[in-house]
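The structure under discussion appears below in the form of structure tokens.
One protein chain is absent from this view; the other protein chains keep their places.
In order of appearance the chains are A and B, and numbering begins at 1 in each one.
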Amino acid sequence: MNENSEFSHSYNQHSMPIKSYLAHPIAGRKDELLAALKGFDQCEVLPAENQNILALVTDTLNDKEDEILKEKIEALSSLKLLALVSGFNTPQ
Amino acid sequence: MKKRLGIISFFVVIFIAFIVVWNYSYEQGLEEAYTPVIETPTGNFIPSESGAFRRFDDAGAGLDYLNMPVDENHQRTLDTYYDNRAYPGAPPSIPHPVAKERSFGGNTCIQCHQNGGFVEKFNAYAPVTPHPEMVNCRQCHVTQNTTSNFKENGFTKPEPPKVGLGANNALLGGPPMIPHQLQMRENCISCHGGPSAPKEIRVSHPDRINCRQCHLPKHSEQPTVDANTFLRQFDKLNEK
């Protein structure tokens, strides 16, 4: 489940990506991860109430920015695993 | 001689009468045994309505299912549902030893699979068949006696339709459309209601009954129609 074709096909492929992920925190550090992700302007986070998981949507201006953001998120020590769910591109 | 002939012809008459009567009652018996099934010559394009409302009445599906507490420990998942099928829409194989190898199914399978219920031996709820009128179960459903293959096979299972929020609905919060075909699966509640329904596709409102009031097949199987007999002229006239 990476590219959600149902939504992405009608949009231009070269700009302004929006991606959604499931972020798995290291046990006991969910709140820490939530706070860290909320610190990024381009992130929208929704924590699950009864599971150790967070839903994350990133909204960036171009592919470059998207890459940088992803590297930053992956560098967070409270993060165990980041799984891409879907990606969308919208026209400029 | 005359007497003998008379006796013989008498017995011949009796015998013929016997055959006629026997045949007649045999024919009658056949009629009793089969509910006249009205046949559709060449398959359905528009999903059939037969059995759509089955089990809402007598088996108490619907309201009973609504009031039944969820048995968290014995739920099926959609993964195990598809594990049991060669591809989405294929007849599931029989994952348990069968009672009688020589039985074609009618009297045996149906005992558990017509209305479902908890089976101690397998520690699970029996899945309900959407087509209990088809009694030759093992025509399509076979047991799995080995996990090995005769020769290696490259068949890959197609992805099953996605389920869940937003997967099959046209509008936010709208009713999801039916992402699978309906042939022999006209009775929605069999798979989508009750304790044997895979938890991901268990309906929250089994008491609604008239499912296809809101949920329609996502893809039509109706033959595409040549629009040459088109009576509309608007577009033609609008050319500039």
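Everything below uses one rule, namely that contacts are C-beta pairs under 8 Å (C-beta built on N, C-alpha and C of every residue); 3 or more make two chains touch, one makes a residue touch a chain.
In this section, contacts and distances are computed from a predicted model.
Student: Can you pick, from "Nitrate reductase", "Multiple sugar transport system permease protein", "ABC transporter ATP-binding protein" or "Cytochrome P450", the UniProt name of the chain not shown?
Tutor: Per the UniProt record, that chain is "Nitrate reductase".
Student: Decide which residue listed in B:7, B:46 or B:68 touches the omitted chain of the complex.
Tutor: B:46
Student: For subunit A, which positions touch the chain that isn't shown here?
Tutor: Touching the chain left out of view, subunit A contributes residues 1, 4, 7, 16, 18-22, 44, 46-51, 53, 55-57, 59, 83, 85-86, 88, 90-91.
Student: Kindly note down the residues of subunit B that lie in touch with the hidden chain.
Tutor: The list for subunit B reads 38-50, 52-53, 56-57, 62-63, 75, 77-78, 162-167, 169-175, 177, 199-200, 207-210, 212-220, 222-225, 227, 229-235, 237-240.
FYI, only the chains that are shown with their structure count from here on.
Student: Can you work out the whole-Å distance between the CA centroids of subunit A and subunit B?
Tutor: Here subunit A and subunit B have centroids separated by 42 Å.
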